[in-house]
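Not every chain is included here, but those present sit where they belong.
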Amino acid sequence: MAAAIGQLAAGARGPSRFLRCGRVLLTSGDCNRGAAGARQPQPEQQLTICRQLDGIRTIILNNPKKRNALSLRMLKSLQNDILHEAESKDLRVIIISAEGPVFSSGHDLKELTDEQSQDYHAEVFQTCAEVMMLIQKHPVPIIAKVNGLATAAGCQLVASCDIALASEKSHFATPGVNIGLFCSTPAVALGRSVPKKVALEMLFTGEPITAQEALRHGLLSRVVPEEKLEEETMKIAQKICSSSRSVVAMGKATFYRQLTQDLKGAYHLASHAMLDNLATQDGQEGITAFIQKRKPVWSHS
Amino acid sequence: MAAAIGQLAAGARGPSRFLRCGRVLLTSGDCNRGAAGARQPQPEQQLTICRQLDGIRTIILNNPKKRNALSLRMLKSLQNDILHEAESKDLRVIIISAEGPVFSSGHDLKELTDEQSQDYHAEVFQTCAEVMMLIQKHPVPIIAKVNGLATAAGCQLVASCDIALASEKSHFATPGVNIGLFCSTPAVALGRSVPKKVALEMLFTGEPITAQEALRHGLLSRVVPEEKLEEETMKIAQKICSSSRSVVAMGKATFYRQLTQDLKGAYHLASHAMLDNLATQDGQEGITAFIQKRKPVWSHS
C-alpha cells in the first residue's frame, strides 16, 4: 500500500516540494502544498485549500470563478493534497468539497485546444487518471461532499470517491458530447458506478441527472438537505475517525482488490485478509474490548 | 468499428439483398429490407417497419397478432434494418419500438419444437445473440421505446439497447421457466442490467416486474406516462442528432470496450480515446466554438 502510494507520488509531475502552507491554518497537521504548475510560475492563487483537524482533512476546490475547472494545476494541487503525509497516523479521512455553486466543471477546455501540444493534452488526461486511481489506492477513506453541479471530470471525481454525499439541489452530467469531446474518461468511473443505460443516456445526451436520481442509481451513497450536508458528512467522517486507521486501510485495500476477482479468488483473498486483520494488535484489542464490554483503545498500526 | 459491423453483416444468414422498400416511405434515406426468411418464401407481410427522417431511424416490430415474436425471420428483418447503411452519415440514432400492446414476447415457440432440427434451433439462438451484440457494436446509439409487455428475448432486446424508455404501464418478464425453457440467453443481458437477486427472482418465478421496478433496478433509463413516451424518446433522439456522429460513435465504442477492462486498463484506453477525439476535426471545432461562444458546425467525420 505504502509502496503503491509512493509510486503514485513519484509519478506526480511537476515539483512536489510542499513549499507553501495552506491558507487556513488549523493544526500542525495542516496540508502544505506543492508549487502549483510547472510551466507558468504563478503568483498567489491557491487552487485548493487544504486543512486538517482531528484526523479529518478537508480539501476544497477553490477556483469558483472558473467553476473549479480541473486544470492541470488544479489536478496537481489536488493530487498533492491527497498524497501529503498519506501514511501519517494523524490523517484518518479525507473530504473533497468545493467553493461556489459548481463542484467542478471538469477539464479546463483552454488547455485542450490545439494551442497546447498533444503531449500537454496527454499529461492532462494522465494526471487526471492518476488522481482518480489514487483515491482508491489511498489508505484512508475519501468522501466527496457535493453541493451544486458536477460535470465531466468533476462528475468523474465524485464517481471515483469511496463515499459520496450530495445536497438535494446537486446535479451531475457528462456533457462533453455537446462540445465534440465525448466524456470517455469520466465514463470509466461513471460506468462503474451506475447502470449501463443510465450512464449511456447521460453520455449521449449530456443532460444532467438530479441528486435523487444519482442516489437511486448508485453514483451517491447519500442525499441530504443542503443545510444538513456539513453535519451529515462530518458524522460519517467522525465515525471513521473512531475506528482503527490500520484496520480501515487494510479493509479498503482488500475491498478494491477482491472486487476484480472471481468469487473463489475473492474469498481466498478476503479470508486471508481477515486472518491478517485478526493477527494485528487492533484486531485483538477490538474483539477483547467487545467481549469485556469496554471501549477499545486503538494503536492504529 | 466499420470492420466489426462488416463482419456481423457478413455473418447475417439468409439473403441480405435489400430487395424491398419499407412500407412507410418518408425520405430517400428509408431502410430497404432483405427478403425475409430463407426457408419459406413469404408473401407480403413485413415483420418490421423501418423509416428514417432527419437522422432518426425508427424500426417497428410489426407482427402484433403474434405478439411480435422474435422468429428467425423477425430477427433477420431487425438485423437487416439495424445494419442497413450503418455507416451512413444520414443515420444518427435508431429507435426500436413495436406495434400493439406487446413489445415482444420473445422467441417463436413453434420454431423450437422437435419439428425443427437442432441446427435450426441453433440458428435461432445464434442469430438472436448476433442481433443483441450488434446493438453494442453499432456506431449509433440504439434506443428501446417500450409501451407494453416485453418478455423473454423481448426483455433481452430491451436490456441490450444502449438506452431504454418505457411507459408507466409497461412490464418485463423472463417467463421461460413456465414452459420448461429457462431464459438463459435473456439472462445474459438481464444479468448485466439489474442486480443479481432481481434477475434471479424474475428468472426463477417468471413473474413480471413493473416499469418503475425496472427503472429502479437499472433495466430502464427512464419511465414516462404513456402519452409522453413518443415526445420524450424523440427529445433524446434529437439531442443525439445535434451532436457529432463521429464523436458519438467513438464514444460509444470506447465505453463498451473500457467497461470490460480493469481500472488501469480502462483509463489507458479511455485516455487515448480522448486524445484521438481531440485530434479529430469535430473535436477541435467543438472546443473552439465553445470558447468563441458560437454554435459548433460538425463535419461528422
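A few comments on the model shown:
Labels A and B are assigned to the chains in the order they are written; within every chain, residues are numbered from 1.
In this section, a residue touches a chain if its C-beta (ideal position, glycine included) is under 8 Å from a C-beta of that chain, and two chains touch if they have at least 3 such contacts.
Since we're looking at a predicted model, the values are computed, not measured.
Note on stoichiometry: the full complex in this file contains 3 copies of its one protein sequence, with 2 placed in the shown coordinates.
To be clear about the criterion, only the chains that are shown with their structure count from here on.
Contacts from subunit A toward subunit B in the complex involve residues 109-110, 112-114, 118, 121-122, 125-126, 129, 132-133, 136, 177-185, 187-188, 191-192, 194-201, 203-207, 216-217, 260. Listed in rising order, the residues of subunit B touching subunit A in the complex are 141, 161-164, 192-194, 216-222, 236, 239-240, 243-244, 247-248, 250-252, 254-255, 258-259, 262-264, 266-268, 270-271, 273-275, 277-280, 282-291, 296, 298.
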